[in-house]
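A protein chain is absent from this complex, but the other protein chains hold their places.
First chain written, first letter: the chains are A and B, and each begins at residue 1.
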Amino acid sequence: MEIETKLQAMGLELPPPIKVPPDVKLPFSFVRIHDGFAYASGHGPQNTDGTVAGPFGKVGQDVTVVQGYESAKLVALSMLGSLKRELGDLDRIVAWTRVFGMVNCAPDFTKQPAVINGFSDLILELYGDEQGAHARSAVGMSSLPFNIPVEIEATVAIL
Amino acid sequence: MEIETKLQAMGLELPPPIKVPPDVKLPFSFVRIHDGFAYASGHGPQNTDGTVAGPFGKVGQDVTVVQGYESAKLVALSMLGSLKRELGDLDRIVAWTRVFGMVNCAPDFTKQPAVINGFSDLILELYGDEQGAHARSAVGMSSLPFNIPVEIEATVAIL
Partner (left out) sequence: MEIETKLQAMGLELPPPIKVPPDVKLPFSFVRIHDGFAYASGHGPQNTDGTVAGPFGKVGQDVTVVQGYESAKLVALSMLGSLKRELGDLDRIVAWTRVFGMVNCAPDFTKQPAVINGFSDLILELYGDEQGAHARSAVGMSSLPFNIPVEIEATVAIL
């Protein structure tokens, strides 16, 4: 329970499963476990009540880079929430391997790395430089579901 | 041959290898097999004669969400066609793990999940809730090859 103790010490809370409007069907697994790996679906930012968290819109246009960074941090908490529910204990994650960071942004936006750092910085703080190390892309999308500013998918190796 | 029997019972047909214009070179593997996994390249919708299937254009602009859903279903059949040719038998797929769903759409489109459900629903119907379960992202791209509305890549674990 080391990771959760750290989260508590940082005053951070993992959100419950996502609440979406009743007409939205999401027929996939938020975390798919197979043979030593947990594949995390694309996650967005959540409020602590489970709803999708704003601010909404495109980074560099409707949302600032600083707000985008905070949004990416909420994405990390959303994904950790899903991983906790599926794995039981977040300490079972022995290595973060791949992080794919998607920023909803205008065609001339180029600071995707500064946004996705909100995710990477938290993962590295929680898991340290060895277990938390991850390959990453941080790229610009035309649009994202619910008009969220950031969506991230990842793969982790588990015990 | 259980999966193919199901496909036949549903009246669905797997397309032949994709036919592209002679000036288009695709020097990669539609399915790459390595060490218990099959990595499926980004696939688009195909007609039963192998050509790229329309409607073409951006979902939410040129193509409706319902048409996008049907397009995503054709992408599933295209990918299953490639997997069948490479694996011999689609029953060798023991677990779908990761599905990355890309929707060609306008900057204000937000219903990517409803589009990519055309893929997920078919995979779950064919493989069931355990083998067919998959982590997924459904996101908006600026544009896609051949102006197809949907492209999907995936990874499956195989026997």
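Odds and ends about this structure:
Throughout what follows, a contact is a pair of C-beta atoms (placed from the backbone, for glycine too) under 8 Å apart; a residue touches a chain by one contact, two chains touch by 3 or more.
The structure displayed is predicted, hence computed values, not measured ones.
Taking the complete complex into account, A:A106 is the one of A:V20, A:I33 or A:A106 that touches the chain left out.
Where subunit B meets the omitted chain, the residues involved are 24-32, 34-35, 37, 39-42, 58, 100, 102, 104, 106-107, 141-147, 151, 153, 155. Contact between subunit A and the unshown chain involves residues 36, 95-100, 105-114, 117, 120-121, 124, 133-142, 157.
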